[in-house]
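Subset of chains shown; positions unchanged.
A and B are the chain letters, set down in written order, and residue numbers restart from 1 in every chain.
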Amino acid sequence: MNVQDQYIINLIQKAHRIDGRGLEDFRKVTLEKNPIGQAEGSALVQIGNTKVVVGVKMGVGTPFPDTPKEGILICNAELSPLASPNFELGPPGEESIELARIIDRGIRESKAIDVEKLCITEGEKVWMVFVDIYPINHQGNLIDASGLAAASALANAKMPKLEGDKLIYDEKKTPLPLKELPIPVTFAQIKDHLVVDPSLEEERAMNGRITVSTKENGNVCAIQKGGDAMTMANIEKALDMSVKKGKDLRKLV
Amino acid sequence: MSTKREDGRGPEDIRPIKMEVGVIKNADGSAMVSLGKTVAIAAVYGPRELHPKHLQVSNRARLKCIYSMAPFSTTERVRPGPSRRSSEISKVTRESLEPALFLENFPKTTIDVFILIVQANAGTRTAGINAASLALADAGIEMRDLVTSVAAGKIDGTYTIDLAGKEEEATDCDLPIAYMPRIDKITLLQMDGDMPVKDVKGTIELAKKGCKILYEEQKKALLKKWAKEGLE
C-alpha cells in the first residue's frame, strides 16, 4: 500500500475524502447530447476529469434463433491507451468486457429498448443497435460515466431510414423505441466506509466496489460487485443510495 | 409459503449436492461439485513460480482464475475458447476467492485456478466457485474462510434458492452471491432482473442462508478426504 492510499484511508475514517467531497457527493457531472454527427445518437459525459463518449450506431442483421422477433443490442467498450497510461493495446481485456457487460445488462434487464419494435421481418431481419463506449480520459468511475452516456445516446438516437435492403443514413427521423432509462451508480468501500462516485485515487485505495443500476420507478435492474469482500451493511447502504443518486443523474439525460 | 417447484423442491431447498475433493491427481488441489445436473470441476496449481518474470508481483502472489465450459455441457454446443461471458465470470470468480487468501504470503508466485463446467443446468458460476474454494483448501493453501456460493431469486412472490431449469425465466431476478460464512462477508454479488430494493435485500438474505448449507457440505467433503489421507 502506498502513501496516497494510506492517506485516503486515514481521511475516510474521519469521513473525509481526498478531494473534499462528502461521502455521498458526486463530482461535477456534465452531459453533452449528440456531439457526434455521424452517430445515430451520442453523448459526451464528464464526471470530474473522467470523460467518456458513447455512440449508438444501427444496422440490419439476422435475429438470434431463439428470439426471432427481437432486435439485437450489442454493447462494446474500448479502453484505449489514449485515455490512461494504465490501458494497453490489444483485444478487450477483463476490465473492458466487464464494463461493457454491466452497461449491457442495465439496458437489457430494465427492458430499456423495446426490442420487439426493432423486428423488420420475423426470423429474418431485425435492427441491430450498437452501443460503443469510448473513455477519453479515465479518472475513476468509468461505469457511471459510461452508463449515463449510454442512456443519453439511446434517448437521443434517431433511426436511419430503411428502403428495401438499403439504409439511408441521411434521413434519420424516428427515435429509437425506448421505454426506460437505466442509470448505474457506483460505490467504493474504503476501509469500512462507503463513498459514491470514486475517483481514480479512491479506486486504488478501495477494498470493494459495487454498482447498482436502477429504473425510473426505483427498481433495481442490475448489480455488479467488484474487488474485495463487502459487509452486508455497505451493500444495503449502496442499494438505498443508488435509487436517489440514479434519479439525480437521470435528470441530465 | 408452500409452493412446490418443478423438481419438487421447497423454495429454500438446494438441489441434490455432491462434493468430492482430490479428483485430479496432477493438481495441487482439486474438487468436483455437482448441484443437480450442474457439475463443475476445479483444479489448483500453485503457489508456483510465475513466468515470464516481469509479471511477478514483488510482495504477493497473483491469483489467476479461468472459468470455461466444456462444449458438450449445454443443450447447444458451446464453442471452445474464451468468450466475453467466460471472461467476466473468470474475473468475478477471482474477486470472490481472493478475499479468502493470504496472497502476501507467497510473493512472486502465481496460484492458478482452473474451473471446467462439465454439465450445465443453471448456477455454473456458483458451482465453480464452490469447487474452486474446495480445491484451494485441498491444495493446502491457508484461507481466512471457505468461500461458498449460490444464487437466489423471487418466483411468484416467494424468495427461492438455487434456481434451476426454467426457473431462470420465471424469477424476478437472478442473484448469485459468494459468501464467507464465518467472517460474514460477501465476495460475489451480481444481479440481473427487476425488483425493488427491499426484495433485493430479501433475496440476498436467503442466498446467505443457502450458502451456510453448502458450507457444511464443503467441510464434510474436506474431512472425508483428510480422513482418507490419514488412513493411507
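Heads up, the rule we're going with is that contacts are C-beta pairs under 8 Å (C-beta built on N, C-alpha and C of every residue); 3 or more make two chains touch, one makes a residue touch a chain.
Since we're looking at a predicted model, the values are computed, not measured.
**Student:** Quick one: what's the chain stoichiometry for the entire complex?
**Tutor:** Written as a formula in the shown labels, the complex is A x3, B x3.
Note that in this section only the chains that are shown with their structure count from here on.
**Student:** Could you grab the centroid distance between chain A and chain B? Build each centroid from C-alpha atoms only and quote it in angstrom.
**Tutor:** Chain A and chain B have C-alpha centres separated by 27 Å.
**Student:** Any idea which chain A residues touch chain B in the complex?
**Tutor:** My answer: residues 92-95, 97-98, 100-101, 105, 108-111, 210, 215, 218-232, 235-236, 239-240, 243.
**Student:** Under the definition above, what is the set of chain B residues touching chain A in their complex?
**Tutor:** Result: residues 84-85, 87-88, 90-92, 95, 98-99, 173, 175, 180, 183-197, 200-201, 204, 208 of chain B touch chain A.
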